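Structure provided below as structure tokens; questions to follow.
Omission of a single protein chain aside, the complex is shown with its protein chains in their original locations.
Presenting chain A:
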Amino acid sequence: MSETHPQPARDDLKAVEQQPDILAEIQAEVAQDLADERPPAGGPAYQLVSALVVLAFGLGAAVLAWGYGLGSLRRPGPGLWPFVVSVLIIVLAVILLAIGRTLDDTEKFTRASLLVLVGAATFVGLGVLLPLVGFEIPAVLLGIIWLRFLGGESWRSTILVSVLTTAAFYFLFLYALSVPLPHLIAL
């Protein structure tokens, strides 16, 4: 937490005491922190694309639901309810298309988003390897990637935490919960 000097946040905030007002001080700090931490907003393109994805989803679902048969209100077919919900999605997507430009609640994908991609890839890797070689080796590997390369930990704590965590899960899942998890090492 940076010790920034108190900047009165607003002119209308009259400090009663002589000392710097603690509320104004905290407000200035919060503003500073938020500016540091928040990724920049994504802008109108993000709003447009997300609304279009929702719209496409709704349209696709509505067409499929139509094909399942709507039936009648007296005898609702399998497609009626999904169709009603799809129409609702379409309406909401159209509203989003119209008002999207005024919103600023998206976050830009930055270089840091690549970390997420790597993280998701390790999830997939574990899913692929689990039935082939058991969970121990992939789990240690996932730990190493997350701690050393995504988290910037030292090699010492990386190895320590990965191996200990895997060992703990070995006993937790195989013995404490007796779940048949694919494993290499038989004790």
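Methods note: a residue touches a chain if its C-beta (ideal position, glycine included) is under 8 Å from a C-beta of that chain, and two chains touch if they have at least 3 such contacts; residues count from 1.
Following the convention adopted for this analysis, contacts and distances are computed from a predicted model.
J.: Can you pick, from "Tripartite tricarboxylate transporter permease", "Succinate dehydrogenase hydrophobic membrane anchor subunit", "Na(+)/H(+) antiporter subunit A" or "Nitrate reductase subunit beta", the UniProt protein name of the chain not displayed?
T.: Cross-referencing UniProt, the chain left out corresponds to "Tripartite tricarboxylate transporter permease".
J.: Quickly run down the residues of chain A that touch the omitted chain.
T.: 1, 10, 12, 16, 21-23, 25-27, 29-31, 34, 37, 39, 42, 46-47, 50, 54, 57, 61, 64-65, 68-69, 72-82, 85-86, 88-89, 92-93, 95-96, 99, 103, 105-107, 109-110, 112-113, 115-116, 119-120, 122-124, 126-127, 130-131, 135, 139, 142-143, 146-147, 150-153, 157, 161-162, 165-166, 169, 173, 177, 179-181
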